Structures are given as C-alpha cells and as structure tokens.
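One protein chain omitted, others in place.
A, B, C, D and E are the chain letters, set down in written order, and residue numbers restart from 1 in every chain.
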Amino acid sequence: MLEVAGLACVRGDRKLFSDLSFSLQAGELLHLHGHNGSGKTTLMRTLCSLVRESAGEIRWQGESIHKLGEEYTREVLYVGHKNGIKDDLTGVENLRVSSALDGNPVSRERAWEALEQMGLRGHEDLPSRVLSQGQKRRVALARLLLNRSRLWVLDEPFTALDVAAVDFLQSIIQRHVESGGMVILTTHQEVRITREQVKELRLGWKEDGRV
Amino acid sequence: MLEVAGLACVRGDRKLFSDLSFSLQAGELLHLHGHNGSGKTTLMRTLCSLVRESAGEIRWQGESIHKLGEEYTREVLYVGHKNGIKDDLTGVENLRVSSALDGNPVSRERAWEALEQMGLRGHEDLPSRVLSQGQKRRVALARLLLNRSRLWVLDEPFTALDVAAVDFLQSIIQRHVESGGMVILTTHQEVRITREQVKELRLGWKEDGRV
Amino acid sequence: MFSAFRTLLGRDLLLAMRRRSDLFTTLFFFVIVVSLFPLGIGPEMNTLRMIAPGVFWVAALLASMLALERLFAIDYEDGALEQMLLTPQPLSLLVLAKVLAHWLVTGLPLVLMAPLLGLQYDLSSEALGVMVVSLLLGTPALSLIGAIGAALTLGLRGGGVLVSLLVLPLYIPVLIFGSGAVEATASGLGGQGHLSMLGAILVLSLLFAPLAASAALRISAE
Amino acid sequence: MFSAFRTLLGRDLLLAMRRRSDLFTTLFFFVIVVSLFPLGIGPEMNTLRMIAPGVFWVAALLASMLALERLFAIDYEDGALEQMLLTPQPLSLLVLAKVLAHWLVTGLPLVLMAPLLGLQYDLSSEALGVMVVSLLLGTPALSLIGAIGAALTLGLRGGGVLVSLLVLPLYIPVLIFGSGAVEATASGLGGQGHLSMLGAILVLSLLFAPLAASAALRISAE
Amino acid sequence: MSSRFINWFKFSSPATFYPLAGRMVPVFSLIAAALIAVGLYMSFFVAPTDYKQGEGYRIIFVHVPAAWMSMFIYLVMAFWAALGLVFNTRLSGMMTRALAPTGAIFAFLALWTGAFWGKPMWGTWWVWDARLTSELILLFLYLGYLALQGAIDDNRRADRAGALLVLVGVVNIPIIHYSVKWWNTLHQGASVSISSGSSMSAIMLWTMLIMALGFWAYTIAVALSRVRSIILEREADTTWVQELAEVRS
Partner (left out) sequence: MSVAEFFNMGGYALYVWGSFGATALLMVIEPIMLRSYRHNVLRRISRLARIKAEERV
C-alpha cells in the first residue's frame, strides 16, 4: 500500500536521513525508533505530505502521494506533537468539527460516547482550555475512535497520558491493525504492541535504516 | 523544610483536592501520582506560589511562603509543561539568561558544557525554534545542572525525552536528592528512582491522600 | 464538500462568539481611529467633511490589516492548520470559509457602523450611502487579498510588519478607489466608476486569492 | 539585582534584533498611518498643516497601543513569565526592564522618525522640535500605562479589545497634552505648559505603573 | 526533442551553471559599459534640445530605460518563479532572488528620476496618479519580496514563498503599462509603439533604446554575478564547491 523509495530529507544545512526505503502493507504497524532530534517527526510529516521531501518518492497504492492529493489525505489520520484542538471549544464540539472536516460528520451522541470511552466523562462540555495536559491529549485522540482512515500516523501519542489511557490507546491501535489498518507510530515510552505484524525502523544510527 | 497543612484547591466548580497535608525534609523526594486531570499540575503550581490556594497553608522553614516572597522563590526551581525557553534564542543564550535571572550568572563556557552534558552537542547555537520536541525539553532541563535552588518541582520532566536522556535526568535527580536537595516530581512513565527517600502521594483517589 | 465549508465557517463564528471580545476588537479599533481625529484636529466641520472619506478608508484599511494577523495564526499554533491540510477537502474552499468568517466578524460590523460614525463628520446622506457601498465591496477584497499575505508570513516571528509590507501595495488600489468613490460623490461627480472598479477587484480576488492563499499555506506549514 | 535588570533588558533587545522585523512593526505602522493620510485626504498644504499634530499623535497612540499586545504575551505563552515570577528578583524591576526594552524597540524609533515625516506636512522647525520633545515625554508614559492593561488582560483570548478599553481612557490625557503642545507652538502660543503636564504624567507613571503591572501579572499568571 | 530537454536540465544544475555564469559576466559587463558610454554621449551631445521642455527633457534617457527595466525584471522574475513552482528546480529560486535587488534599484530610479522630472514639468514632485502609484506599488512589491526572503531561514521555503508572492504581484505590471490608457492621467502616454511608428524624433528614440540595451546588459551582468554568490552560499557543503579554486585558496 504505502511504499517509500529513496527518501531523503534535509533541514537547514543538516541531512536528517537519506536513501530511506520501506513499504507498509495492510495490517502492519511500523514502529519508528530514534533518539531526540533524529528526524522521526520530520519523517512522519513527510509521509503525510506536510513536508516536501528533498529526494525520493512516496507512493500510495502505486501512485505518488502528491499526485493523489486529497484522495491520499482522506486515507491518513495524523496526530502530532500539537493536539490541534481549539481551546475555546468543548471536547464534543472539537470532536464533531474535526470529524466533519475529515469527511464523516458524527452526531452529538456519538461524539459524547467517544469522549466517554476516552475517559473524559464529566468533562465533555468544559472548554478545552481548562482541561489538564493529559485530558487535552485524550480529546485529540478521541478522533481515532470515529475515524475511517486506513493509515494512522501517530507521533508520540502516549505523552501526557496516564497508565489507564495508555492501555486503552494500545488496545485501539491493536484493533485497527487487526482489522486491516496501517499504523506508523513513534514513542520513547516502552509499550507492548502485538509482536506479530510490527516492523521496526531506526533513524539516526550509523547506517540509516531499511526495514 | 516544606510543610503543607490543610491545603485545598478549587478550579471552576470542582474541588480538586482538599485538606491535603504533608511535609518534605532535606534529602527527600516526593512522587505525585494521579490520573489525568487529578490536579497534580495544580498542586505543584500552588506549591510554587503560582496559584493561590483556596484554603490551608504552605510553610517553608516554618514561615508562610507568601510572607517569604522572593526569599522562597530563590529556593524553588520549577519546570512545567511549558519549557519556558525563547524560540529565537540559541540554547546557550537561553540557558545563560535563565541562570542570570535565577541569580547565578554563568559563563558562556559553563553553559556550553551543561548543554553538551544534556546531549545537545552540535546544536548549541541553533535557534531553539528548529530543535525537535525532545531537544527543546533538554534545553529547558539543562537549568537543573547549573541551579543552586534546594527545592526542585518537576512536572512530567520525562516527556519527549529519549531513553538515554531519561536515564541521565534520573541520575541528576538522584544526585540532587543525595546532596540534601528536595524534589517534587510527577510522571506517568515508569521510572526507577532510588527507593530509600521516596515519598508517594496519590491524588484523585476516593480519600484524598495524606503521605 | 459544502458541509465542510459550513462546518468550518460555523466553527470560526462560534469561536468568535466564545471569545466575544474578538468580535469587537476590529470594530472598536475602527471607531477609535475615526473618533480620535476630531479630538486631535479640532471640530471645524469644513475640515472634517473634507478629510472624512480619507479617514474612514484609512481606518478601515488599518483595521482590516491588523485583524489579518489572527486569520491563520491561532490555527497554526494549536495544530488545527495541519489537520486542515490533511482533510480530504479542497484547501481553497476551506480558506474561503475561513476568510468569510473572518470578514463577517471583522469587516461587516465595521461597514454597518460606518454610517453612524459618518454623522460625526457631517457627511451628506448620499455620501454616506456611497461610503457604505464602497466599504461593502472593498472590505471583503481586503480580507481576501490579506489572506495571501497572512498565509505567506505564517510562523515567521514578527510577521506583523511583513504582512503589512506584503499586503499594503495590493491594498492601495482599494483605498484609492474606495475613498475616491466617496469623494467623487461628495463633490457632485458620480462615484459609479470607482465603485465598479471596486467590484472588479472583489471579483478578481474572489477567484484568485483563495488559490494563492492555499498554496501559501502549504508552503508555510512545512 | 541590577544584573537581573540588565540581563532581561539585554535579552529583550536581543530578541527584538533576532526577529528584526519586530523592530520595525510599530515604526512601519506609524509611517503608514502618517503617510496614508495625505493619500486619502489630498495634498493641500494648509489642510495638512492643520491636521498634522492630531495625525501624528493619534498615530503614535495607536502604534503604542497595538504594540502592547506583544509586551507580555509571548513570555506568557512559552512559559518564560512563570519563570520570571519564580526568580528571586523584585518583579516590578523586571517589569520595568521589559517596559524599557519595549519602549526602546517600539517607541524610540517612532520619536526619531517623526521629524522626517513632519516634513511631508510642511511643519515649521519649531513645531517639529516641540513634537519630538512631546513624543519623547509621552511615549514612555504610554508604554508604562499600557503595561498595566497588558498585564491585566494576559491570556484572555481576544485581549486586544480589552487592552484598548482599559488603556484608552488613561491614554487620552497624554494625547490631548501631546497634540496640544504641538498645536500651541504652531499657532504661536508656547507649548511649555502642555509639556510640563506630560512630564508630570511620565514621572507618576514611572513610579506607579511597574508596581501595578507586577501585581496584575501575578493575578494573570494563575 | 528529448536530447534538447536533457540539455536544458543540465544547465539548470548549479554546478554547471556556476562556471557558465562566470564566463558570461565579463562579456556582459563590457557590453554594458560600451552601450552606456555611447548612450550617455548621445544623450548629452547628439540629441537636440527639445523645443518645449528645453534641456530638462534629457532625463528621459535614464527615466524611461529605468522604468522599463523595473517592469521587465519583474516579468523575468515571474517567469523563473513559475518555473520553480512547476518543475521544482533549485536554480530558478536563486535566479529570482538574484534579480530582485536590481529590479528594486531600477524601480527606485524610475520613481526618483520621474520625481526629478515632474518638479519642473508638472510643478510637483509627486501626484497620486495611476502610473506613479502603480510604479510605487512595484517598488513595494520588490521590497516585500526581499523582506520575505530575509525573514525565512529555510531556503526551500523562502524560494517557494517568494515565488508565490512574485506571481501574485504580477497583475501590477499590465496596470503600470496600461494605466495611461485606462485612466486619463498627468503622465505621458506611450511614445514608443510598434504599430504607428514613433512620435519621437528618431535620434531621441535611438538614444533611449541604446541606453535601455545598456541597462539590459548591466542587469544581466549583475544578476549573474549575484547568482554565483548565492550558489556558493547555498551549496557550500557540496564537494564541487569545496574543490573550486577560489574556495581552496
């Protein structure tokens, strides 16, 4: 499905990685490793077509993602370092807006339910401004419960989450992979993910990785 | 040294905790536990006198911290969710400015050295804007190496750090405690800290904690 | 597709409502600028009448320029912009929704307020009418053109002055035709020609500005 | 203690240099406002000479007011303000350092630019002199007074309008004495009285504004 | 067909363009010096005194070429900008960047000389007439472009953002040119046109054209030499730059 060939990325005057090639099939999870500043975030943003690659190509079902444009972005769900939620909207409103923009509007009840599943019961209609760090992250991640994209790109999704939430998120990711989705993930925390379909990729080591 | 008696904190219309009492002596570490939104950040900011308590008192060497004013803030070092570094300054500049404001100016070389210890070699004179999430966190934490405050208040210091940096930070904390400092800490990650002098405090459980 | 347009429009209006005061920032600025002049210049009606079109249009231009900073900046900082880029919607449509919301919040109140303020300057009702029409045609064009500048300077610290520098040259024609229309009417010549130029500028910017702004957003979001 | 003052002053100036364009934002705004008026009003020298003091002072006031938003906001957002509150330094001294840096970056260039722009309006050299002196006394007072407003509205979304609302009533006396001084000189009466009033305002705000602003900061930082 | 294509892209690589530009700079400098010298001689000693404007009209020999260049350079920049956005070639961004300062200088000169001409002819340095205003806007566009380049550290982003800005501003060029036709203004209408011959005396026309060509050659020389420095700056860590004779010494 997703194929990466000869990818390189330059930031300022430093080459973060070059000649990176791998591919990802339905039902696989790619776990990115690398120390701070090794270029994980940059790679993920490149895969989402947010950053332009300096060389190489990224293909989705055989087509270049830049050609596909919105057909590709429909398939991608990205959660980055920033939560992308509006401080002045409540959790429910945030969730409904982002789902509608993602192309599948959901009802108030459905959104409410998703937030409750994420453990935000009783906080659904507070403005996100007053939520704690971890609660904001939960609101952002509630999108995962409603989304129909096939490729999830999650940049350190576990930060700020407490143990219960980390467990729950892991189970969601696992369910997505088992039902034929794809996940690209990075985290510095030690997490257990089902070992079967996991690929690993290390950035920033001497010989830049190939899976 | 630090005594807390009958502390309560109300946010909006919810009582986060009430009647909280504990004390912390030189050479002790207090590990705060609690699920997302249980009030850890709020408690820490209260202890730093950034947030006013709704009830109760916080005493430092027997005196109310509000009376002590700058005498107390001299003893406190707080690293919060926000890094408090300037995007447009380089790591070295950031570090020197914050040390000077903390009352102990350091030389260029000393700052440079501290950043190198934090694993930022080769990134010392990039504007912090272009650093990765973890690298920014490292710049913020480099203050710990230069500071002479006795009480460290660290709110999830390990987020965004990679394994090597987490280990290093742990060793710094341990050294501080062993040399008679005090640390108040919260983290959702599982970290090993020397078990001897560690106190634990749980927020957000049915009966709000007492150490 | 249009549901996305409506959602985004609704969201931005809702946000403006929540912040409430945002609704008034630009309007208030406009009112201050227009009202401070009689204070600083003195109350002679003849002078005032003469400078009125200039004052009103300069004030509108400044108000619109200052509001630009907030057009995309908050979305950029909290990451909502990244998410917008990754939706399966044509980006220029989303940009159009944001600009429309922005104009409804910052431009429209100003247009509605203008006739009231015009009374201070002793303008004839005819001149007032033309002023409202010219503002109604001109301010959306300002917002659209400004969106390009705002998108280009996103995330550049101190973008404020850059936005002004980039956007001002494109604003000047609007200013000239806008105040020209009012002046021409006040002095008895018809403002027709000026108004139709404003209309043409509006149509052109409706066609091209969203495209240019969305291209600029893609560049800036890297 | 004074080393902290110097460090903070140095840091803010360095930041302004780094962003470079920030240095010019306010200045540029001032230049635009002052220069757009002849454009909108027409080039009759008599009218222009008459409205000059008003235009200059209104422009200076607006420029100073707009710059306020950035006085503490960035520090607040990136957490540097929390850290400032936790330093063992008297907060009002730090506030004074920040305000001084802010004035050096936004106010002083404007004062220096004023005589050049005055030429456009055909002002006499005497009137220009008084204008510079009045701005030199007035703009620091504006920055100091504004700091209180900026501190009070910190973190309130859409603080912009609130700042204006809070600060404007306190700004108006400065505006009146400032433009009054220039006008009086231009029309042959001395501007002495007005200038000494400005001086008094400056001294008062130097004494009280840092205290009030630092109290406001403590409240807003919660 | 395809071989020509390959050739094109070869020259769009900085490594091959750099020495090529190096060879072209002295050639065009010489041409520029010669043409401008001839042009200056003709403008002061050959061209006759104008019966209406006296000697003052001689400003035309710098004013018009400068005004033309300011517009033409912008069009060339727009061409490179479009090329850069479509084909993503590195060189085009550098060319756009190299042309901008020279364009800004000519726009400034057109304004300056126009003002110095307007004072004796119209009795005022400046009026807000359509052509004058649009030329001022052109200067602002140049300055805006340069400021934007200065504000972005990342070269790729700077190139692409700059290209977009240049393309947006290109609407201004026809406005400058046709403004005298669309609005009745103080400014002279077109005095050089292809269809109806020329309304100026032939000698004045020739002088103007020679000056214009001289300015052309000057622009090419300056822009090429600037692009060489830009190439060096941006490709500093490539091996071909580090092996250059001028870097080694």
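Definition applied: contacts are C-beta pairs under 8 Å (C-beta built on N, C-alpha and C of every residue); 3 or more make two chains touch, one makes a residue touch a chain.
Not measured: the values here are computed from a predicted model.
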item	value
Residue among E:21, E:42, E:105 or E:212 touching the omitted chain	E:105
Touch with the omitted chain, as defined above, among E:35, E:59 or E:220	E:59
Sites on chain E contacted by the missing partner chain, in the whole complex	44, 49, 54-56, 58-59, 62-63, 66, 101-102, 105, 108-109, 112-113, 116-117, 119-120, 218, 222, 225-226, 228-229, 232-233, 236-237, 241-242, 246-249
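By our rule, only the chains that are shown with their structure count from here on.
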item	value
Chain whose average C-alpha position is farthest from chain C's own	B
Per Cα centroids, the chain farthest from chain E	B
Chain pair whose interface holds the most contacting C-beta pairs	C-D
Geometric centre distance via CA averages, chain E-chain B, whole Å	58
Between chain E and chain C, distance of the C-alpha-averaged centres to the nearest whole Å	33
Inter-centroid spacing, chain C versus chain B (mean Cα positions, whole Å)	46
Residue list for chain C, restricted to those that touch at least two other chains	18-19, 156-159, 162, 165, 168, 172, 176, 222
Contacts with two or more other chains, residues of chain A listed in rising order	11-12, 52, 81, 87-88
Complex contacts: residues of chain C adjacent to chain D	18-25, 28-29, 32-33, 36-37, 39-42, 47, 50-51, 53-55, 57-58, 61-62, 66, 156-162, 164-165, 168, 172, 175-176, 179
Sites on chain B touched by chain D in the complex	48, 50-52, 70-71, 73-74, 76-78, 80-89, 93, 97-98, 100-103, 105, 127
Complex interface listing, chain A residues touching chain B	11-12, 34-37, 41, 81, 119, 123, 126, 130-135, 137-138, 156, 159-166, 188-190
